[in-house]
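Apart from one protein chain that is not included, each protein chain of the complex appears where it belongs.
Think of it as A and B in the order they're written, each chain with its own count starting at 1.
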Amino acid sequence: MQFTAKQISGFLNGTIEGDPDVEVAELSKIEEGRPGSLCFLSNPKYENFLYSTQASVVIVSRSFEADQPVKPTLIRVDNPYSAFSLLLEKYNEALKQEHKPGIEEPCFIHPSAKIGQNVFIGAFSYIGEGVIIGDDAKIFTQVYIGAGTQIGEGCIIYPGVKIYHQSQVGRQVVIHSNAVIGSDGFGFAPQADGSYHKIAQIGNVIIEDDVEIGANTTIDRATMGSTIIRSGVKLDNLIQVAHNVEIGANTVVAAQSGISGSSKIGANSVIGGQVGIAGHLTLAKGTQLGAKAGVNSNISEENRQWHGSPAQPLRDWLKASVIFRRLPDIEKQISALEARISNLFQGADK
Amino acid sequence: MQFTAKQISGFLNGTIEGDPDVEVAELSKIEEGRPGSLCFLSNPKYENFLYSTQASVVIVSRSFEADQPVKPTLIRVDNPYSAFSLLLEKYNEALKQEHKPGIEEPCFIHPSAKIGQNVFIGAFSYIGEGVIIGDDAKIFTQVYIGAGTQIGEGCIIYPGVKIYHQSQVGRQVVIHSNAVIGSDGFGFAPQADGSYHKIAQIGNVIIEDDVEIGANTTIDRATMGSTIIRSGVKLDNLIQVAHNVEIGANTVVAAQSGISGSSKIGANSVIGGQVGIAGHLTLAKGTQLGAKAGVNSNISEENRQWHGSPAQPLRDWLKASVIFRRLPDIEKQISALEARISNLFQGADK
Partner (left out) sequence: MQFTAKQISGFLNGTIEGDPDVEVAELSKIEEGRPGSLCFLSNPKYENFLYSTQASVVIVSRSFEADQPVKPTLIRVDNPYSAFSLLLEKYNEALKQEHKPGIEEPCFIHPSAKIGQNVFIGAFSYIGEGVIIGDDAKIFTQVYIGAGTQIGEGCIIYPGVKIYHQSQVGRQVVIHSNAVIGSDGFGFAPQADGSYHKIAQIGNVIIEDDVEIGANTTIDRATMGSTIIRSGVKLDNLIQVAHNVEIGANTVVAAQSGISGSSKIGANSVIGGQVGIAGHLTLAKGTQLGAKAGVNSNISEENRQWHGSPAQPLRDWLKASVIFRRLPDIEKQISALEARISNLFQGADK
């Protein structure tokens, strides 16, 4: 994609200073500006880059006053940051167009599958019996969609994603490569001889609208009933979501965290990376868990921050952590006390 | 699958109360009963659901006495829970039938590969040179099986699993989507210039009978010799098993745990989620590790519980954890003691 400064300025209702015909093909940070790239200056502390950047076009505020000569063409707008964000979005939409609707050959589509309007399906993908794919969905290459699964309108399923049978995926859901949805929950009944007997996992996974799921994340199907990811949830990479878990709407989970079976996470929670949540727990709305936190009991109070393992309220954890580092000194203090007392009262306290 | 209450009651040697011709197509929890679903009542604390459930059929004990009118058809049996479990198994077997034996096109099967009787191989799967696949195995779509690998009878290999060359997989093994078996162990020799030289990984992976492996779990091949997963082991999702590890029979490992190179885990162990086990260790039979435990030394005593990182015996860890939370108070106690002594004996102790 190639645009002139004039085209972009027009799109942003901006005013141009410098060559209106200079062309840009990419967006970049101002400190990484290359010829042909467009960037923006919003934070004054980056102003110096403006005078050294190789970028062809820079978006600045209408009120900005340069105190040195400027090489790149400037586009003046009311709010450089939101103007740039707007371009990002357009750029992204354009990328999405990359794959025109259509079905690449070879791919496996069961005759009973229902494919919506304006859908893209990449080569080597496998669409099982009775699958329903909504309009405008993009199923990239090497994807598996099991029997009876439904994919909503406008979903983007990246290469290598595997979605087991009977799953329900809402609208505008994005699932990144090699994520696995609907694999068996981890349920085994111990036998008298020490072996384990598999418990049939006959539930499914329900993913509501506007969810994004990261690469190599795994979401197990329910033993019975459903594992549920509510609308607007964002999951990072390499996350484990066990059978019968429910994650409340607009909750965000960072990479490599794990949620054990049947636990329920309240809406609008924020869960850091490498967090572990034990099974059969309920976490209140707006719970915030620091990275590496380990939660092994219910959290009933809303909108609180927890850290550590076992998790404590943030303030308590901070205090205890500081003292933990001072344990060697504390031990010395105690020895000193014991010595003082003994010295003082030889024999007094028998 | 659609059955009448009468058919199911006959199968369970039960007795019917209500409409024997009502049909059910799915199993559900009693609190999630829908028209057309069958559930069971075993735990008395769920009895209220019996009077409100929309389920069409409920399995109850012969001795159960309803104290309110009941809508669904009842099937009375000696033990509702085991009766329901029996149905779960049958249901599961039926699901397995989903894929009739046969080889879908296109897939890549090396002419030298030996495929057993009654095997299913999904489209876009890749069966390498000299591979042997046992009778009744199901290889789903998009699977890779490297040269010289053997897959035992009745295995189920889900979509996207990658099994490198020379691996040996026993009978009735289940491997979930995008798991990787036999990738190179992580072995590099540091060089004088700070770079690393790859050490050839020429061993393999041996997986014995009745093992289940979760989605996106990785098991590395041995540097030399074999990485061994003994019979009956159950691995959850996103687990790392490094080169030359051996996991004893009937050991269970929860999600996101990692076992470093050359460590040996005793049989019948139970390892929680996000546990880390250092390299070259030996853990005794029946070792139980709490979630997030970090093990950095051998465990010689059998059947003990360990928690924390570095791991401690359960009781010690519980005590220390409680006191950890009280560190701020403890520090205050010490200051108070120091103050008391100083106040009491002004100058006495020089």
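The rule is simple: contacts are C-beta pairs under 8 Å (C-beta built on N, C-alpha and C of every residue); 3 or more make two chains touch, one makes a residue touch a chain.
Values in this document were obtained by computation on a predicted structure and should not be read as measured data.
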item: Candidate in contact with the missing chain, chosen from B:Ser56, B:Gln142 or B:Thr287; value: B:Gln142
item: Candidates A:Val70, A:Ile103, A:Leu314 or A:Ile334 - the one touching the absent chain; value: A:Ile334
item: Contact with the hidden chain (one of B:Pro20, B:Pro101, B:Gly116 or B:Gly258); value: B:Gly258
item: Residue among B:Asp184, B:Asp209 or B:Glu302 touching the omitted chain; value: B:Asp184
item: Per the touch definition above, residue among B:Ile199, B:Val270 or B:Leu314 touching the missing chain; value: B:Ile199
item: Missing-partner contacts on subunit A, residue numbers; value: 26-29, 32, 85, 88-89, 91-92, 95, 98, 104, 106, 122-124, 140-142, 158-160, 174, 176-178, 210, 212, 214-216, 232, 234, 236-238, 249-250, 252, 254-256, 267-268, 273-274, 291-292, 321, 324-325, 327-328, 330-331, 334, 337-338, 341, 345, 348-349
item: Residues of subunit B (touch criterion as defined above) contacting the omitted chain; value: 106, 108, 124, 126, 142, 144, 147, 160, 162, 164-165, 178, 180, 183-184, 186, 188, 194-196, 198-200, 202, 216, 218, 220, 224-225, 238, 240, 242, 256, 258, 260, 274, 276, 278, 294, 296, 309-310, 312, 316, 319-320, 323-324, 330, 333-334, 337, 340-341, 343-344
